[in-house]
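Mind having a look at this structure? Questions to follow.
The complex appears here minus one protein chain, its other protein chains still in place.
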């Protein structure tokens, strides 16, 4: 059996080259691979292309916003190029407005579906989402069953950085509650999938086959998150 | 809370009208809604359109082959219009060869993806499957990233007949092992989803939210399968 | 009678009253989340959020947050009895596939043809689409909850949207600080009016010609 368990986050991300396309899951705090993002920042790869629902959150928790601040990102594919509230500007927005980072704004469901298509070998798909809006500009239109649709293409990545609740040594993963979000989709759409795991990594067979969320065939590397302060763990965000 | 638990299969299928489009899951014996199929045969609806991986299996277990024999089906959408072995002909083949039943032959992965698209609001999708074969004839072709694809459209149904291992009263479902197959896809793609359940129907909250395979929002009616001989249960098929 | 604009909770209660037993609902960021505070009595309402939670409950009490569970506004919530979790593509398959009975969204502008704008403000390069475009085209009904006018007193109910639209022709009902409106083929129909206001008051703050039906009633949440 191939060993997929790595002893450090730094080792797990060491080979990510300049120019890599990387998928980052997370929706709100749950499911963000904070430890792998921190390791990627330490590692120093540049000219990166990111695929992620957002571009970070307010506050000082480690997330993609911290990576973007380092100006090692050239392009960001996401559902928010501005925060929902104009008062909550992040580093991304200034860089984007200055033209220092390119962005592709994608409706969230289209983003999720494009990532799924990337992992599922679908060449392209028609969706009604975005018809009549700026995101439809320049896209192919087609009326299907009396309803207008636009054509959207798959997203793939060189790497996906994933956070899971539980794993076995083969790489079968489980997520807990809304931690799941983009994680299974990105694990499937990336060439190399690297996972930070919240619990001790189990022996094969300890996860019920009916209850695996990401099958081991999509997982390449895993690191158990150490206790704080060595590992990054969420704490409640209270506003 | 709406009551979704019905006391008999006959009651659960009573309103299926002539001309209905119905999805039937199953791959090999596991996951076939045998009790609901038996009730549908008793009910007598005709001019039905079926969507199903196969058109029945050899042997005398209740399945879609028995429905097709009754000649109340006008069209069948499936991945097998002939058995894999020419020696194993079923009633369907004779009816198909005589022109008494229309059929649409679909590669199995395209069938599954078309059903998923039906439940997911995808207007159409491009797949490389079938390019250069008879199933691509008459379909739109498009080269994407240097590879030829064909355009395929979603499948929906008026009804899906489903078999699950476990359910709660709200309609959350779990399947066991390869019983899952087409069941979750069809439950999502049909207007009305009717489920036969192998275990006693649980109270809401007794199934872990992380381990639900079909969320309750896709389930309309459920019937607990009674012990044999009133209920139809699989027995090992030995060849 | 004093003219007091409707309270946000009262506005959302009015929309929540439309929800029927068994409905699956998605509440947008901000004001719409207040709909979940309504007392639904015997009705079972299932709240869906974009991150794949089908069945969430009230906000978590401070100190009892489950760090693996937030709603679409990134607030820690509780899980409802009988909930289910799916991944993001399956969550939007629910939305796009027509499996939501209604969504309640905030907006900057709503037009009498059912268009609305809620993701991009004037003069800003970026936008925050999130799940709004999918919700707008996927849900069976799109309800909007918003202030009747901008902070500067400009109308938000318009003949046509000025801002980039989120979707075209999808809004069915709008509740504002001044009343409840239905989007009809003929334009906005004022169904219920805030206490103390006259139809002329409301028309004066609206950028489209209102239809005033004979059966107009006082706002009733």
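Read from first to last, the chains carry the letters A, B and C; within each, the first residue is number 1.
One rule holds in what follows: a contact is a pair of C-beta atoms (placed from the backbone, for glycine too) under 8 Å apart; a residue touches a chain by one contact, two chains touch by 3 or more.
Bear in mind the structure is a predicted one, so any value in this text is a computation, not a measurement.
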item	value
Which displayed chains the unshown chain touches	A, B
Hidden-chain contact residue, picked from the options A:30, A:50 or A:119	A:119
Full-complex contact with the absent chain, from B:22, B:38, B:112 or B:207	B:112
Touching residue (missing chain; options A:10, A:69 or A:210)	A:210
Residues in chain A touching the chain absent from view	1-2, 116, 118-122, 168, 170, 172, 188, 204-205, 207, 209-210, 212, 215-218
Hidden partner chain, residues of chain B it touches	27-30, 53, 57, 79-84, 86, 93, 96-97, 103, 105-110, 112-113, 115-116, 127-135, 165, 176-185, 213, 234-238
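Assume only the chains that are shown with their structure count from here on.
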item	value
Chain contact graph, described as a line, ring, star, complete graph or other shape	complete
Chain whose average C-alpha position is farthest from chain C's own	B
Mean-CA-position distance for chain C and chain B (Å)	37
Whole-Å gap separating chain A and chain C, where each centre is the average of the chain's CA atoms	29
Shared-contact residues (touching 2 or more other chains) in chain A	113, 127-128, 176-177, 180, 213
Multi-chain contact residues (two or more partners), chain C	79, 85-86, 89, 92-93, 95-96, 138
